[in-house]
Each structure stands twice: as C-alpha cells, then as structure tokens.
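With one protein chain withheld, the remaining protein chains of the complex are depicted in position.
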Amino acid sequence: MVVRLGSIEIEFRKRGTRPRYLAYLVPFVAVVVALLVGSVVLVSAGVDPLTAYLALFNTAFGNSYSLSETIVKAIPLMLAAMGTAITFLAGFWNIGAEGQLQIGALAATWATLTFSGAPAFVIIPWTMLVTFVAGGAWGMIPAFFKVKLGADEILTTLMMNYVAILAVFYFVYGPWRDPAAYGNPRTPLLPESARIPAILGTRIHLTLFVALGIAVLLYWLLTRTKFGLEIRIIGGNKDAAKYAGINVFKNLLLVTLIGGGIAALAGMGEVAGLHYTLPKGISPGYGYTAVVVAWLARLNPVAIPASAFLFGGLLNGGYGIQMVFAVPIALVNAIQALVLFFVLALSIFYEYNIVVRRRR
Amino acid sequence: MGPRRIVLYINRNPSSTRRKVSELQETESAAAVVQMKGITKTFPGVLANDHVDFDIRSGEIHALLGENGAGKTTLMNILYGLYQPEEGEIYVDGRRVIINSPKDAINLGIGMVHQLFRLIPSLTVTENIVLGLRSSRRPFLDLDVAEKKLTDLSDRYGLKVDPKAKLWQLSVGEQQRVEILKALYRGAKVLIMDEPTSVLTPQEVNELMVIMKKMAAEGLAVIPFVTHKLREVMAISDRITVMRRGKVVATIQTKTTNERDLAMKMVGRMVLMETETVKVPSERAILELERLRAINDKGLLALEDVSLSIRQGEILGIAGVAGNGQTELAEVITGLRKATGGRILINGKDITNRSTREIMEAGIGHVPEKRVETGVVPDLNVRENLILTSYDDPSLSSRFLLERASIDRHVDKLIADFGIMTPSKDSQVRLLSGGNLQRLILAREVTRKNLSALVTVYPTRGLDVGATEFIRNTLVSLKKKGVAILLISEDLDEILSLSDRIAVVFKGRIMGVLSASEAKIDEIGLMMAGAVKAE
Partner (left out) sequence: MVQDIIVGFLSTSIAVGTSLLLGAIGEVFAERSGVMNLGVEGMMVMGALSGFLTLTLTKDPWVATVVATLVGGVMSLIHAVLSITLRANQILSGLAVTMFGLGASGFLGQRLLGVSAKGLPVVAIPLLSEIPYVGPILFQHDPITYISYVSVPIAWIVLFKTEFGLTVRAVGEDPGVADSLGINVYRTRYICVFVGGLLAGLAGAFLSVAYARMWVEGMTAGRGWIVIVITIFSMWNPVRAVVGAFLFGGVSTLSYVSQGLGIGIPAEVLLMMPYLFTIAVLLIVSQEAVRKRISAPTSMYKPYVRGER
C-alpha cells in the first residue's frame, strides 16, 4: 500500500518477521507523542505545558510519597486491566470492567457488613470470595447473552456499566447511607478487622500483592495450561476453535467469570483497602482507563502492572495539575485517549515496515 | 476476424516445422488483439514470469495451461492490471499500453471472469453488473436501462439469466453467466477466464463451451487458463500455451498436440496419468452413514437420506457441484452441524450428534475445506497450530497442563516428516504458504493416535505440483494403513484419480455409487445434474 503526500511517497511493506524491540518501542513513542499533543490541548486552555508537565511528573513520580500514591492508583487499574485483557484474549470485547469494579465494591461492602464481629483472617478472605463471585456473575451475563442470543458484548457490557453505577448510587444514597456523613454521602466506615492492611507509612494496601500474584497466575494460565491455549484459540479464530472440538460457550463463561471477578477485586481494594467505605464516586473511570492500560501492555498480564503504573502516574499527576492550575481532571482522560490513539496508529508498524521515498 | 488459415504440415523435419509455426505466428501476430512480450515479474524469492511472450487474436480461443505456481495466474493478473511487470511490453490492437489497474484493463476491452466469483450475494444481478459503472441518470441509478442492455447481451451470447433475481438465489452455472455478462457489459473484447469449468457439472461445461464458441464467432478473444482439464482444453481451444516454472514451454496449435504431450510439457517429465490403484484391504465398514438428514443455514434440507459406508483402507470420493450438501455432509460427520435424522457410526459406535470432541476421540480426523478460516489459528504459532486438535492427548498434556517438552518433540517430528517449511516453531502460521498450511493440517490430522477415518474436503485446491503430489501420496499411504477416507471434492479429476469408489451427490441425495474403475464421465455428469444411476 502506498500513500502519497505531495512529492513524498510512503510505502507500507508487509513484514516477514516482527522485531522484538517493537513491543517496547511502540508504547514508549505513543506515550511521548501523546504527551506532546496533549500540550497543545493545554495551550488552548491557556496553560503553559512545560510547567504543567513538570507539575505532573513531580506529583506522579517526584518523591517517595508521589510514587506511593501512584502505586495506590495503579492497583485498581492493574486489576481492572487484567480482567479486561483476559476476556479480550478470548475475542470477547468486554468493556464492562467499570461496572464489574462497581459491583465488586458493592459486594465487598456487603460482605463486611455480614460478619462485622469476626476477626480479619475470616472477613478479608470472605470479602475477596464474595467480591470475586459477584463480579464474576456480573461479568458472565453478557457472555451468556452473546452466545445464546447473539447480542453484541460491547453494548451489553457498556449498558451494564451504567446500571452498576446507578446501583451503587442507590445503595449509597439509600439503605446503606451513613447518617453520620452529611455533605459527603457514603456508607458507614469499615470496622478495623475488615480493612485491608497497608504498607506502613503509605496508603499502598496489600491488594497490590494480590494483583501482582494474579498477574503471574494469569501468565502461567495463558501459556502453560490447556485452558489458556483454548482461550487463545477461541480469540484467534472461533471457527477453528469449534473445529478443534473446543466448547466455546463453556470457555467464554469461564473466562468472563474470571475476568469479571478480577476486575471486581479492584472495587474491593478501593473500598476495603483505601477509603474504608463505599463513597458515591468510587471510580474516576478506572474501568475505561483499564482498556487503554491493557492494550498498551498488548494484553500481556506480566506487562500490565508496568502499564498500570504509568497510567496511575498520569492520573496522580493529573490531580496535581488540577490543584495547581485549576485544570479539570478530564484532561487526563483526554491524554489517555491520545495515548490509545497513538498506540493504535503506531501498531501498523507491527505488520508493516515503511519506506519513504521522494517521487520523481 | 479474418479468414482462418488451414495449414498442413508434413512432420518429417521437426525443427523446420517449429520454424514454420513461429513464422506463421509472426505474420499473424500483427492481427493480434493482445500481445504480451518479454513479461518478467518477481515476487519475494520467486521469479513468477520469466520473459514470457503471449498473444491472442480476435475470434480465437487460446488456452493457457500450467500447474499452480507455473506463472499463468501472474501473467493474467498482469494483463488485467493487478500487477505491473518489471520488464516487458503489452500491446493492445498494435498500440503499446500500460495497464496500471483493472480499470485500465477494462477500458482497453480486457475483461476477467474469476474462478471465485466476484459477486455480492445480497444484491440483484443487475446491481452486481452495474456496480462501479457510471449511471446514465447520475447520481441516481438507472437499473431499467441497464436491464435492457443486459437482456440484449444475454440473448446475443446465449447467457440466460433473470436480471431481477438476487444473486444468492442463482445456481453456480447461472452465477458464472453473471460474471461473464459483467465483463461483456463493460465492452470486453478479450475475455480472460480463470478455471472456468472447475465448478460446473459436465453438462454445464458443455453449455459453457457452446457459449465460448459463440463468443469467439462474434469476434471476442477468449483466454481460458487452467491447471488441468486437458480434455476440455483440447476440445475447445485453437491454440495452447503451456507454462512451467515461470517460462513459456510451448505455444502450439491445438490440432498438433494431445493430452499426453501437454501433460509432459506441463510437468517436464512423464506423468502417470493414473495413480497406482491400491487394493482395498478389507470389506469391513469403518464409517457408516445411515439415512442421514440435515438442514443448511438457510433452513432448507441439505442432506436427505444419505446412506454410505466407507470400508477400511478405502477412499470414497463424493462428487458433485458445490452447494449440493457436501459442506453440510462434512460438518455433520465431524459434529459441526446437527443431523436431524439418521445415524453415523464409526467402528460400530453411534456418534450421531455427539460433540466434536467426542467424535475426534472416536477416531475421526478432519482436513477442512477452508484452511485458513477453519483449519488454523493464523495469529498463533506453528507449534500451537500443530497441536490444535491433539493437545488433549495424554502424551501431550496432563489434566490441566501442557507438557512442553513432549509437545516440542512431537512438533519437531511432524515438521521434519511432513516437510513443513517454516523459520521456526514460534513463527506465526499466517506467514505460511498455502501448500505448507495444508502440510501442517495434514500432519496434524493424519498422525492422530487412533485415527480410523478421515474426512478431507477439496484437499489439493490451489496447490502446486509438489504439494499436490505430496498430499496424494499421504492419502495413499494412509489408505494402506487401513484408514477409511471420505474425499469430498468439486474437482472431478481429483476424485477420479484418488477414489476407489465414487458417490455422486445432488441436492443432498446420493444419486449413485460406482466403483472408480467402472466410472464413466458422462454417467457421473448426469448424476451430478440429477439423473439417477441406471440400474
């Protein structure tokens, strides 16, 4: 394919093999270019990009406190992203991580209310179990709809996100509302025993290690087990999967159960590890950012924590800019989108090499 | 169209004959409608056309013959503007032309009728034909005007078709007529036809030949290009050009040659026109179909009371025009489609409507029709694709885990034994050529542990000589091991050369079963068109 711009000719030539360095180069360039373009947006709002980005990096990675806060934000991102990634690998376009996260938060809150007197080593595993099951069930529903009724999963998962968010609103404003919290609607504060402990001196709750463990587990699952192979076959070519005798329905249900459960754990982390309550707005769109996080990491569970760290930094830094320049946090979403644009745009290089010529 | 010259040669001195023939060609080439001189084209690692000369005159049927990979497809694609040659010239009506795209070709009066029809099922015949053309009532469509022109054309050349019909409603033969009309509607004086008879019944082939002769009589130049079908080429053409490995081997008057001669020119050595017949080892039925019924995707009956039995070590060929239930037959046997009636037995065990997994475990292998769409996962690597249907085997995996070492050993052996050309086990399968893909799929299916029966659908489609021979040899060796093979193909020659017995399918019913040695082409042809076997 040849693209002509004036007197310059750009030819896209299909590659024979894919160089390994591309997997690192493409995301890196994408992020850099996104930031550059983002500075244009900043300028349009009358903000000096250099100062703004300095503030961003400082708040994100500048000192040990910044780093710890970035990690705090990275935790729900990596969980939501892993949940998303594993379903994407099966060819199931699950955009429902946001809703699964909310349902997870809801389920975790409920779990802590059931055994309020019990010690931590009972409550916390119980909470994790309830959260995983609830998120998994929520995640499985669109898979069921897809296989049995042919309903497009992008739309069902998206719609269910709205429903989940509204469900949380309902409980937070309604039956679970803490009368002690006036202007700031939330559920009652969690008892000590229900709180996930954090690393001393920081807000980094131990859910982080659960997340990292899941990353390793997922990688092992995808590369070493039959199930992992089957998932990748389904995602690669559904017809071939059926031809090979793979039970697509069962596998899709299983993968969306796992994916939904993992994403739900993100919600649990926020409730039981960070805020110790269920507030009205538990997520600034982590579930959607997770899609970008997952894609930047090329759906590889082991690369996701790094990608999540990057976006955690972006989010954290965004709050920094917001405080200093009164720039709304929505800017961060725009920059995230820019990163995704450039990752997508640059992805063509995985398949094609370009040759630039001057036309005679 | 000038007067036909009848020349008699007394073949005492072959070299002078050759000289005379080329002299004749030189004088007549001035009347050539299209002339290609010195065409050279390379692709990565392959010299597809090596200084090829080709010409055709108006009113002539000049066949282009060559195996897959010989370069004829490339040459025709160059004529049609899909590729550009690195060297060489093309002349149309004596004028030098550059053909950069199909649009240029069409403007020059060159049309192409493809083997896989370039038609859109959901549109009507007229819509398909006017697609891409300027309407007389721009921007609005002028389908009524087009219809009239179409009807005129179809009457003139005997290509009967209903302009208002939706394409998916037409039979294969009718769809081909639409393809031809598409080219004629655009003013084609030269018609390139890619494997025109491969999807037709023998009767439809005869009809097509009548149409081709009529077109030639009206002054059109027709270039059918084919891989085999030597009989048809002999029957229809005035001249034949044989290509091999990118070069023109010979351009001869059809009168002066015969099938054996052509085959030898195509392959470069003596070719066994018939494959050795291996005696069927036993009478024991391995795969039995009893009164099988099934419905296709449109909700219509695809299989009706199909009863067949395939014996140990036997190759049963299913002949028939595409769309008569073959796809559904393969799907039902391999568990990809539900049978609505009847039974399927393998080694006496009833596997009707069992899951694909269970059917695989019962010993049935499947080499699918669509290699890329069904048989492999393009984004996964060679290793993973080689175990696509066998990863569950206890030697390759435990209950949940894959045994990497055993898998690697197994895969290495398969790659070596079956000559699969790939840079490494980790390369993506989408990089493999068609022939290699088929070797991979065959390697995978044929080495399955408890293989009792193999269903293989159109196995040598689109493959070159080497690959085709390899696959046929593999099937024969499989036969010797006692595996029952169900060979489904739309290519009658493939069926005839490999099968022990032949069953003909028409509209989902088996019209008759003959042994290959007794089979006569016209009898099979009649059955393919719906006549029942004479008892």
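By written order: A and B. Residues from 1 in each chain.
Everything below uses one rule, namely that a residue touches a chain if its C-beta (ideal position, glycine included) is under 8 Å from a C-beta of that chain, and two chains touch if they have at least 3 such contacts.
The structure presented is a predicted model; accordingly, all values stated were derived computationally and were not measured.
**Student:** Among the options A:158, A:198, A:248 or A:324, which residue touches the chain absent from this view?
**Tutor:** Of the candidates A:158, A:198, A:248 or A:324, A:158 is in touch with the missing chain.
**Student:** What does the interface between chain A and the hidden chain look like in terms of residue numbers?
**Tutor:** 1, 3, 14, 41, 44-45, 93, 95, 145, 149-152, 154-156, 158-160, 162-163, 166-167, 169-170, 173-174, 288, 291-292, 295, 327-328, 330-338, 340-341, 344-345, 347-348, 351
**Student:** Applying the definition given at the start, please give the residues of chain B touching the unseen chain.
**Tutor:** 43, 101-103, 106, 114, 118-123, 127, 130-132, 134-135, 138-141, 297-298
As a convention for this text, only the chains that are shown with their structure count from here on.
**Student:** Quick one: report the Å distance separating chain A from chain B, using the average Cα coordinate of each chain.
**Tutor:** Centres of chain A and chain B (C-alpha means) sit 48 Å apart.
**Student:** In their complex, what parts of chain B are in touch with chain A?
**Tutor:** Of all residues in chain B, those touching chain A are 334-336, 355-357, 359-360, 366, 368, 373-380, 384, 388-389, 391-392, 397, 400-402, 404, 423, 427, 431.
**Student:** Quick one: in the complex, what on chain A touches chain B?
**Tutor:** Of all residues in chain A, those touching chain B are 16-17, 224-227, 229, 232-233, 236-237, 239-247.
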